[in-house]
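Note that one protein chain is taken out, while the other chains of the complex remain in position.
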Amino acid sequence: MSEILSVRHLSVTYTDSTPTIPAVNNVSLSIHDREIVGIAGESGCGKSTLINAILQLLPDSIVDMEGDVLLNGQNLRTLDRESMRRLRWMKISLVPQSAMNALNPIMTIEEQMRRIMEAHWEAARPGEIVARIDETLEMVNIQRQYKKLYPFELSGGMRQRVAIALALALRPDVVVMDEPTTGLDVIVQRGILMEIKRLQKQLGFAVCLVSHDMSLLIELAQTVYVMYAGRIIESGPSRDIYRQGRHPYTRGLIACFPPLQGSQRTVEGIPGSPPDLGQLPPGCAFHPRCPQAIPRCTDQSPSLVNVRPQHAVACHLHTPDIPSDLVEASHDRA
Amino acid sequence: MRYVRRRLIFYLIAFWTSITLNFLIPRLMPGNPAENLMMRMHGKISPYALKALEAEFGVFQHANLAVQYWRYLIALAHGNLGVSITYFPIRVSTVIGQSLIWTLGLIGTATIISFVLGTWLGIWVAWHRHTAWDRLTVPVAMFTSAFPYFWLALIVLYVLGFVLGWFPLSGAYSNTLPPALTLPSIADLLYHAALPALTIVVVSLGGWILSMRNNMIPSLNEDYIQLARAAGLKERTIMYQYAARNALLPNLTGFAMALGFIVAGGILTEIVFSYPGLGFLLYQASSNQDYPLLQGLLLMISFAVLLANFAVDLLYGRLDPRAARSEV
Partner (left out) sequence: MMTPFTASPGDEGEALPSVKPRSARTWLAFVRNRTGLIGIVIFVGFVVLGLLAPVIAPGNPATITMHIMSPPTAHYWLGTTAEGQSVWSQVIWGTRPTLVIGFIAGALTTALSIIIGVGGAYNGGALDDVATMFSNIFIVIPGIPLMIVLATYLHHAGTVAMILVISATGWPFGARVLRSQTLALRKRDFVQAARLTGESTWGIVQRELFPNMISLIVANFLSTIMYAIGAEVSLQFLGLGNINTVSWGSMLYWAGNYQALAFGAWWWIIPPGICIALVGGALALVNRSIDEIANPQLTSAPKRGRLHRGGTGS
């Protein structure tokens, strides 16, 4: 498996407000060929900014960016506008958060797909485009005749399928999915997730799946990154995160959702709400909500440290110089 | 089709309301203006014409209001708007018919130019909203749309017509060149229409720019615009096909309101330029207290505005697929 998308030490700061808002802070992640990578976190943790930064959608006038985004080894940050435009959707595409608003309300499904394809397949014959539209819609289980409809004539689930079809129309290498099932009922969610999994196997693209729903990520993704207040606070194979998540926040997230399959468990929440990115608390940003905070947490920011190969966590409880009995005790409580 | 039918019914009701208003106004005014008019006209016009006036305004008739209203509607159905006093004994319908074409040509064309130009400028400044152009356009547009039409007409007439002598001072065509479908005549017509049209366009332009800009800016933040960007569509496509096409819809809805003001401004502009349209006629009718002509004009202007609005609604129905199913 080769690395297809690599984000290296990416930081994004919004400069259009005072104080400036550091929305993404030194984030590194990598996605391999045909891999599903999950990014977990609550609203306001910087997930959306991260997505937009990866896709180079943030205008220079409002953000300060550091670090690199490499797609197939090519640094997207150094590309000029036109090269970036050409690369979009051919190599990397997006399934946006709310398919309800992501489709142009006054264009038919077919026209929206056609316009995107025409922007990239400049030499294509109309027949090829039509054939591809039909083929892609069929892949997401939308009957051919529905392409003449407008978004408002479709159900929420169908709109979401259309959004997926749009993202797959040009068969990109990586598809970024931002909360792809938000606002849909559980049955429809389930169907769409299964379809994403099937399509991913069939077409062989890599997925960067962003969600607040930990159980969904653990089920679908091979690797999970947990974000809090603009930083990655834990990352590792999803199995490890699920069974041996170390960070109190990670465990809180897992406890929030019952697994899609399997036995019922009591659902716990994390008290409090995520901090304002413009006014982060000192030390570990999670300490005001953390049930196991120790004095160090209030003034020292923990860095991401490997606890096992491929499993890293940023938490003072898991840094080597903490007495091991305290760590054990905290594990028992969870 | 259901949308078209609903709109049609609405405009029929609106037209019926304006007909009824037209019937009621002279009958509800204090001091019985129509009766005064009769007194004034006694001996000056034929007894037959006097009878016609009486019937029209219900003066000296002892029929009740309902019967009068019925007769009024019947007369209207026959296109009978009475006889003009200013142009006695020419029928009001004939007098209006001669002026209508000028107003349609002038105000109609100027409105379309202003709408298209203003909408396009609104799209453009919204797209470039972080630039100096936007910061300049907004206050200038606000200021120019606050000009009274007739005042700008006076200034334009003075500077471009009187001082510089580039354009004719009044009328719609040269006396030596009666309107015809020949090249010199058409050039002459355009030459005469230039200043009044310029006035209407300059004053009404700002409103279209501002409203299109204000519709465009929220539309630029819509998720589908962000998706179109992420999808690598060309900027022009995003600007016109995605953002502007959606932002145009509320602007068309605002057309109904704006049109009334533009027509009013156009009427005053016609008066300043002595342009022989409905507005100038309205002024004459008002000055001469020519009530039949006044009433006929009010009806005609209302009808024209309603018709234009209906046309815009039909356009809206074609541009917005949701309209066909809307409950409005």
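By written order: A and B. Residues from 1 in each chain.
Keep this in mind: a contact is a pair of C-beta atoms (placed from the backbone, for glycine too) under 8 Å apart; a residue touches a chain by one contact, two chains touch by 3 or more.
Here the structure is a predicted model, which means the values were calculated and not measured.
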{"item": "Selected from B:Leu121, B:Ala172, B:Ile271 or B:Ala323 as touching the chain missing from the view", "value": "B:Ile271"}
{"item": "Footprint left on chain B by the chain that the document does not show", "value": "10-11, 13-14, 17-18, 21, 25-26, 29-31, 33, 129-130, 134-135, 138-139, 142-152, 154-155, 157-158, 162-163, 214, 217-218, 220-223, 225-226, 256-257, 259-261, 263-264, 267-268, 271-272, 282-283, 285-287, 289, 291, 294-295, 297-298, 301-302, 305-306, 309"}
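By our rule, only the chains that are shown with their structure count from here on.
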{"item": "Inter-centroid spacing, chain B versus chain A (mean Cα positions, whole Å)", "value": "54"}
{"item": "Residues on chain B engaged by chain A in the complex (per definition of touch)", "value": "130, 222-224, 226-234, 237, 241-242, 245-246, 249, 319-322, 325"}
{"item": "Parts of chain A lying in touch with chain B, wherever the complex brings them together", "value": "55, 57, 61, 84-90, 93-94, 96-98, 101-107, 115-116, 119-120, 150, 152, 166"}
